[in-house]
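Got a structure for you, written out below as structure tokens; questions coming shortly.
Showing chain A:
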Amino acid sequence: MQDLNPVYFVLGSPLLAAAVLALIPGRWQIQASRLNALAALATLGAGCSLFAIRPRPTNFIFIDDFNIYLVVLTAFVGFTTSVFSASYIRHELETGRLDGAKLRFYHAMYQAFLFTMLLALVANNLGVMWVAVEGATLTTALMISLYRTREAIEAAWKYFILCGVGIALALFGTILMYLAAQPVMGSGLEAMAWASIIGHVGAFDPAILNLAFVFLLVGYGTKVGLAPLHAWLPDAHAEGPTPISAVLSGLLLNVALYAVLRFKMLLAGNSGALAPGPLMITMGLSSLLLASFMLYRRRDIKRLFAYSSIEHMGIITFAFGLGGPLANFAGLLHMTMHSLAKSGIFFAVGHIAQVKDTQKIADIRGLTTGHPALGWGFLIAVVAIAGLPPFGIFMSEFLVATSTIAHQPWLALPLVIGLLVSFGALILRLQGMAFGAPSPQPHKPVSASLVPLWAHLSLVLLAGLHLPAALVQWFQSVARILG
Partner candidate 1 sequence: MGNLPYDVAHLLGTSVLVLSFGLLFQRRILGVLNIFGVQAGFLAAAAAWQAHIQHAPHLYITAAIALVFKAIVIPLALRRIVFRLRIHRTVETVLGVGPTMIAGVGLVGLSVILVLPLTHQSVALTRDDLALALSIVLLGLLMMITRRNAVTQVVGFMSLENGLILAAVGVAGMPLVVEMSVAFSVMVAFIIFGIFFFHIRDRFDTLDLQSLESFRGERS
Partner candidate 2 sequence: MNGAGLQLLQFLLVLLLAPGLTGLVRKTKARLTGRRGPGLLQPYRDLIRLLRKEAVIAENASWLFRFAPYLTFTALWLAAALIPTFAQRLPLSPIADLIALVALIGLGRFAMALAGLDIGTAFGGIGSSREVMVAALAEPAMLLVIFTLALLLGTTSLPDIAGYLATTNVGLRVSLGLGLVALVIVAIAENARVPVDNPATHLELTMIHEAMILEYSGRHLAMMEAASMVKLLLFVSLIACLFAPWGMALGEPTAASAAIGIAVYIGKLILAGLVLALFETSIAKMRVFRVGEFLATALLLGLLAVVFLFVSKGL
């Protein structure tokens, strides 16, 4: 059992947990939420063990510098979200908005969702990666309509249709990629394994590669929430339960972008194919500008941060589109920081929505006086996401902006406009909510477990001050092969 592949544990534990949680009847859902947290902890443990033993790539599973830290990040955020969801669920049960049956479904699907994302990250076979991302869509589709309100159902239906079509297009792209690989590498599993394709991609027919990349960019781009394809994201975040929004915003967008970057690496290998840079830059900038202007009109707090996720995904895609070691490094760093900070914010937003019993920004005031710990935590989180200094996001935005003005100065203007407009909108809403006389809150203060929030913020602060050497080394190696 020497080469006991830790990846099997990483994938196995959520799958097993999903099965077990599905069996636990509705009455014991509090214990189920604790089990959920335990399972996520186990996955995190398995993920960390990957640092020690780096398994050999097989046809289906492989670990390299790019996906190792994403796997650990996904496991970590999955764990902290499960801790948050335990206290969130307890409050939802007390107020009766959710009952045992729905929660049973919720816990099972939560673990299944973690499984699909981890599978997508470690999948070497392009087909398996597609199925994993499709699985992620399927598992979250019904969770968004958990509350059974009319808006929730409409949001879930929209989410399912748009992402379904997107994923279908991605499948078509994957098939085209296989079509391109088949003449050079022969048929069979070999032609679908990314690790081996990357070696031979130079000999592929560039025309098919371009066509494939277009379909893949539009397909997976829908899941990343880039501008013309972003419609599902705000409603899915606003109507679903908050832990789901946190995981959706924090992890699913990253996984989809990871998939797009995998294919960008393939295209970078083939000289004949058209450069993917300009495409990603246009989509990145358009989503940055669209989202930053839309922030001003938002009246719902979760929808506000959903658009902020679109904006940040726009910045990251722009950074990868720009290319060059500095910009790629910034993109990778921003991906990590954004998922930590954004999921942290959703933890805070979840409790705020519960305490104030509303998601309308107008009705939320005076958080720092009403609930000091929650209020200040929320303030620091929003300041981090807005890109102010001591936090990691400022460092990545600093790198993106400086490398933009150095390489393509005329691109700096739209980037800066987008950053400033979104900064203005976020601070305007934050100031309204955080300060002033506290608005009435019907519920007694919920025993909010702010541990996950502070954990995330401290990580973002640590990254802002001093990045651990190992992480830097991984980022730089990936930045080189990203081209």
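In picking the candidates, the idea was that all candidates are chains of the complex that A comes from, given by their letters.
Here is the rule we use: a residue touches a chain if its C-beta (ideal position, glycine included) is under 8 Å from a C-beta of that chain, and two chains touch if they have at least 3 such contacts; residues count from 1.
No experiment lies behind these values; they were computed from the predicted model shown.
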* Asked: Thinking of the complex as a whole, which of 1 or 2 is in touch with chain A?
  -> 1
* Structure fact -> The chain A residues in contact with candidate 1 across the complex are 125, 127-128, 131, 134-135, 138, 141-142, 145, 148, 150-151, 153-157, 160-161, 164-165, 168-169, 171-172, 175-176, 178-179, 182-183, 186-189, 191-192, 205, 207-208, 211, 234-235, 238-239, 298-300, 303
